[in-house]
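Just one protein chain is left out here, and the rest sit where they should.
Showing subunit A:
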């Protein structure tokens, strides 16, 4: 005669095993579909910031960079390269504004090697709905104000929100969010401009 505690423990273990096996199976089944969704999301964004490029080629020519002082994250981020006739004509940089109103704002920015921003998009953020979330394109077209803006020594000061003496609009009631985004885009552009060796590094991203 088994002790009831032993019996209960065994029963509980059995239920746990059943639950775990079902979930493992489900995870196996959904994994390809989830990977597909992530990839599609990424491809759509890549296409959005750099419509001229073939997305698959961008994905294949990607380097993984850790540069917290430029790109705002201590973990590696992807820099995609678009080549025309072997010469890099644009980089797509994943960057982070670490100083958003509520945490990190992840961005994707297309930049030419000379430091001209072609386009910028928000990947992920937790900014206040109704105030800071105007950095989403479906809420406001503010992100379009980065299109074809060049950064160079002479105009670094104008890369700021109007309140700080720059050229970019802030939002009514929210200055911290646009300030963080403008700074992050500026840093990404300067990073590309000052690191021409980015074009030469061998592609080393994990497969997407």
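Quick note on the criterion: a contact is a pair of C-beta atoms (placed from the backbone, for glycine too) under 8 Å apart; a residue touches a chain by one contact, two chains touch by 3 or more; residues count from 1.
Criterion: contacts and distances are computed from a predicted model.
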| item | value |
| --- | --- |
| Listed names "Amino acid ABC transporter substrate-binding protein", "High-affinity zinc uptake system membrane protein ZnuB", "succinate dehydrogenase" or "Ion-translocating oxidoreductase complex subunit E", matching UniProt entry of the absent chain | "Ion-translocating oxidoreductase complex subunit E" |
| Contact with the hidden chain (one of A:128, A:145 or A:175) | A:128 |
| Touching residues on subunit A - with respect to the absent chain | 4, 7-8, 11-12, 15-16, 19, 22-23, 26-27, 30, 33-34, 37-38, 40-41, 124, 128-131, 138, 172-173 |
